[in-house]
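The block underneath contains the structure these notes are about, expressed in structure tokens.
Complex shown without one protein chain; remaining protein chains in place.
== chain A ==
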């Protein structure tokens, strides 16, 4: 029986979450296309560089993609994963309704504040980018919307945990099923990592944007942001890991290699995911080098769970390829189901994640980071990670999950089969060119990276050639995204309901939970360790930074400034 018939209420929640996710994916994708054509100089229809429209687009691209698309998708995927893995309905339908509503309203308000930046007709704007560094200030609606969105996720976490408690009282001696284990550890990490953004927004940004306090400490709010802002990347990544561990082995025709190692990986993210944020502030004045070194050490150890994942996932896929008749060292690659977009999307996403991991190791190095910090190398890196490892895996997952939550067969299968490959090709062009441009110093986050005072000096190739690859990549990615949305809409709204739209059976792991010590399932212990590490890594730095004042330091500065007026005063 398809998921939609077995759990109609939960399927509805998943549909709302996925619907919101894909809506924001489409809007964010449009922003990405505009940026890739604007900053390379190919097509600049959003106006002169001196007005803020480019940054309105950039803010919407960032917030829609990395907060709304990823997290709405996670909400849907985790609702499915938890209820399927515990074989149980969610505990409290009213709570479920509350969190999904709160998230939708919050996302709507924040979007309104951002889109207000396009017009002067309404006095609302939020051209502060996803990082919202004070003293640049957004309309209060922007921060209030984000608050509703995040509190919604907190309630969702509680909804899932209380469902787990219900299951536990019925099954006192069972091991936590793997997907439920992944959902629980990820949400526990989420509670720990959102403490930073909650303090930043509730105690500093909202009172300041409402005019209740006049000044703000820019280093303190930056530090609180990055307490959240790095760890959140694991909140984008772990739903992809869940699909790689739980679904990808099955799609490739095999079984998961090791259940215990999957648990270890999620525990490592829970423990080490948060006390690393200061690595985004390697180049910050006002933070002693020792604090940065601690953050770097933790960051480097976070390579471990991803390297372990690479092993387990590749081993599981290889097993699948051999089950399908593949022989020899590499022959199993050929027998894999590359025509199934759910498989090919996840597999290609994994390959790109490996490349993203390599550039991430460079970003993490405290000294070599100086060469690439805030250059376009950095978006080159994270379009491989969140922009492909997460995004392409979610799209691939949707090809397998949307039929289950709608009861419809996947439509336009041939078109869907091409889509992940297009994404892969488009991202190869765009990301590779971005990395290269970063090395010769081209900055990120700017509408026009060409300057009067100097020109770039690329070691290989030319600026024009790099720009053409960024623009070409952007166009290919947009086509790929368009195909994805077309396939999903055709699936969702077309066709007849069928009994069993996909083979939803998930085979058990080769090495099951019985091979792992029970201590892995002791979530209280791991949360304790995680909290302790956060306290060790952050108490002293935050206290040090806060000595410059909590509500003092900088006043408010507008985003749009008439620079000539300032200059006349000076001259």
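Everything that follows uses one rule, which is that a residue touches a chain if its C-beta (ideal position, glycine included) is under 8 Å from a C-beta of that chain, and two chains touch if they have at least 3 such contacts; residues count from 1.
By our rule, contacts and distances are computed from a predicted model.
**Q** Just to verify: the chain that's not displayed, which of "Cytochrome c oxidase subunit II", "FAD-dependent oxidoreductase", "Ferredoxin-like protein" or "Cysteine desulfurase" does UniProt list as its protein name?
**A** Matching "Cytochrome c oxidase subunit II", "FAD-dependent oxidoreductase", "Ferredoxin-like protein" or "Cysteine desulfurase" to the record, the invisible chain is "Cytochrome c oxidase subunit II".
**Q** Using the definition of touch stated at the top, determine which of A:108, A:421, A:440 or A:486 touches the missing chain.
**A** If we include the chain that is not displayed, A:440 is the one touching it.
**Q** Could you tell me which of A:115, A:213, A:300 or A:527 touches the chain that is not displayed?
**A** Of all options in A:115, A:213, A:300 or A:527, contact with the hidden chain holds for A:300.
**Q** Which listed residue (A:19, A:286 or A:482) would be found touching the missing chain in the intact complex?
**A** Residue touching the chain left out of view: A:286.
**Q** Go through chain A and note every residue touching the omitted chain.
**A** Output for chain A: 49-52, 54-55, 58, 127, 129, 133, 135-136, 217-219, 222, 257-258, 260-261, 281-289, 292-293, 296-297, 300-301, 303-304, 307-308, 311-312, 315, 361, 364-368, 370-371, 373-375, 439-441, 443-449, 451-457, 511, 515-517, 548, 553-555, 557-561, 563, 566-567, 570-571.
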